[in-house]
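Just one protein chain is left out here, and the rest sit where they should.
The first chain written gets the first letter, and so on, giving A and B; residue counts start at 1 in each chain.
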Amino acid sequence: MTTQTATPLGKKPRLMNKRSGISALERERARTGRVMILPAAILVIAVLGVPIGQAIYRSMEQWDGLTATWIGPSAYTHAFSDPTFWRVMENNALLLLAVPFAVLIPLGIAFLLNEKVPGWKVFRSIYFMPTAISWVVIGMVALRFFAQAGPLDSIFSAFGLGFIHPNLLSNQHQALLAVGITFVWSMVGTNTIIFLTGIATLDPSLSEAAQVDGTNAWQRLIHITMPQLRRFILFSSTLTMISAFTALFSLIFVMTGGGPGYGTTTLEFFIYQNAFGQGQFGYGALLGIVLFVIMAVVGLIQLRLLRVDD
Amino acid sequence: MATVSYIDATCHYSGHPVPAVDGLDLEIGDGEFMVLVGPSGSGKSTALRMLAGLEPVASGEIRLGGEDVSSLSPKHRDIAMVFQNYGLYPHMTVADNMGFALKLRRAPKTERAARVQEAARLLDLEQYLARKPKALSGGQRQRVAMGRAIVREPSVFLMDEPLSNLDAKLRVETRANIVALQSRLGTTTLYVTHDQVEAMTMGHRVAVLKDGVLQQVDTPRKLYEQPCNTFVAGFIGSPAMSLTTAPLVEGGAHIGTTFVPLRPEVTSACRSGFVSTVVLGIRPEAFAVAEGADLSIQVSLVEVLGADSYVHGDIAGHEGKFVVRCDGRLNPQIGESLALSVKPQEVHAFHPETGQRLG
Partner (left out) sequence: MSTSVETSPLQSPAITPDAQRAAFARRRRLRTGLLLALMTLIAVVMLYPFFFMIETSFKSENQFVNGTGGFSLSSWSQLAQALPWAREMLNSTIVCACAIAIILAVSTTAGFAFAKLRFRMSNYILTGIVAAMLVPIQSIVIPLYVNAAHLHLVNSYFGAVIIYAAIGTPFATFLMTAYYRSLPDEVIEAAIIDGAHYFGVFRRVALPMSIPALVTIAVLQFIQIWDDLLVGLLFLQNPSERTITVGLGALAAGRTTNIPVLMAGSLVSAIPAVVVFLIFQRFLTTGLTAGVSR
């Protein structure tokens, strides 16, 4: 009988051998892993990574795509002293005012759908469907909708407000409102779906417990439901913000062409105009870096806020 | 068929100060059913996975059929494994699940089909061969996992808690089936479980591990009768052995005020170890209810199992709980006193500091 005992005291000298503690399997795993990430890594580095580096470099050049003269970091100070740049940034800032609407309206719609009135799934599909159509199409319809003597005019007259002719698109300061409204409308589908998913994850026992404790519906919404939806609200806000900065190119291209004047020229559209309209590739690259920095900050803030959440 | 030897085999997970398996020496004979048992974190699964090739052998070696396999990939080791959650491929039919290894080895289609059919017959899975795992019950899935191992005709079966996802009744049934199957196939088997009942009922021999260190390896009977230390004594057997520290006196020890005689081997071992106290281990059946005996316990809980009942209680003037097996018809009330005698031949004694068996 082999009755073995191991005492904590008398430790046997260990038979150390050449193996480093890494098995053949682990070696194969690491090797296969490195090879398998390679295509994705190469694609991302070559098409997204390298151009960011190039853009940073080119942003400090006077460059038309063919010939370049080095300016240096002063290109940035020069750009920041240009009033047109600030006019464009102002447009972006004003568009951010649409974000709360683009988040809160869908939140309300999600609660409405969550009442699960018979047929709610059909409505869910309908609300979500515009996500499938392109900004180009949306822009074309919106252009007619807000046009002089367009459907918006008809709606106003139908309510006896015919004396208002909200000819938004022809006014430098109101055209952005039309873009903003279209933007809010187009975010409804995505954000509603995000919130519906969020509401589905709610723990009903919390709300029930609060009900037993004698709270009213409003108190439960504010103190029980909303905190549980925090990460969903955060996510949809970030997504909406990123869209406001980077997804409106096609809409503006079709709807207003950036005008009237600089009325609806946002940063992303300004990049396109400078580079491909006026051949100022260097300045376009600089504006691109500004946009990238803003996006990175938004992304990092979201990451930080989610961390705090966990 | 093959023997398996662990020779001072050690596994270190990176970032952990202590090894998961520490200098394991274990011999498994050809055709033997060896069970590794221990609480969670004892290293039993790691030891099994080292043999499978899923965990690295940092030092020492593992031999399979006399050959050092420590640095071979799993696929070169001629082993088959049954996982706790079965690890079935959800997108393949039962037949494809069982035949996957042969397919990878490029076995001819007819041979593959024949071997899958044979395994299915053995496990009573023939009518499920075309189904996907999702459409099977837990017991059937478990059998598919077994079948996948059998089809391989490996030299060693490795089973990692294969019954823990079955309900109690099915588990007992499957336990017997696995034992019967193993003896029929005669394949060397290493079986990991945390359940000492499973270990005792299935293994030819059982290896008890704790904190990555092998405590004892022996037949179930020997483990029960001669546990090598307090850990094994407390781990094997249900309800557990009552362990209590008692002062030594000439020829025995005192529990409370009662003298319990000890075997001469024990007393001589105590003398040579210069100890003044000893840890006594008494199994529930080593007590006998005896009118007028001088050891008495104050009943705190009675578990009636039918034929037997287990009485839990304290002994006046002594630390520790005791469990006593008595006739099921004897029905003591809580708070009552019960007079007991102890069978001296069945009293185990352990060193008070090291916990090692004395005598």
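Criterion: a residue touches a chain if its C-beta (ideal position, glycine included) is under 8 Å from a C-beta of that chain, and two chains touch if they have at least 3 such contacts.
What you are looking at is a predicted structure, and each value in this text was computed from that prediction instead of being measured.
Touching the chain that is not shown, out of A:36, A:96 or A:209: A:36 (per the contact rule at the top). Considering B:6, B:33, B:100 or B:191, the position touching the chain not shown turns out to be B:100 (whole complex). Remark: the omitted chain is touched by one listed residue; of A:76, A:101 or A:292 this is A:292. What subunit B contributes to its contact with the hidden chain is residues 52-54, 74-75, 79-81, 83-91, 100-101, 104-105, 148, 152.
By the touch definition given at the top, subunit A reaches the unshown chain through residues 25, 28-30, 32-34, 36-37, 39-41, 43-44, 46-52, 54-55, 58, 65, 109, 111-115, 117-120, 123, 125-141, 143-145, 149, 151, 185, 188-190, 193-194, 197-199, 201, 217-218, 220-221, 225, 231-232, 235, 239, 242, 245-246, 249-250, 253-254, 257, 267-268, 271-272, 275-276, 281, 284-285, 288-289, 291-292, 295-296, 298-299.
Basically, only the chains that are shown with their structure count from here on.
Considering their complex, residues 7-8, 10, 12, 23, 25, 27, 53-61, 70-74, 213-218, 222, 226, 228-229, 354, 356 of subunit B touch subunit A. In the complex of the two chains, the subunit A residues touching subunit B come out as 1-7, 11-12, 14-17, 19, 21-26, 28.
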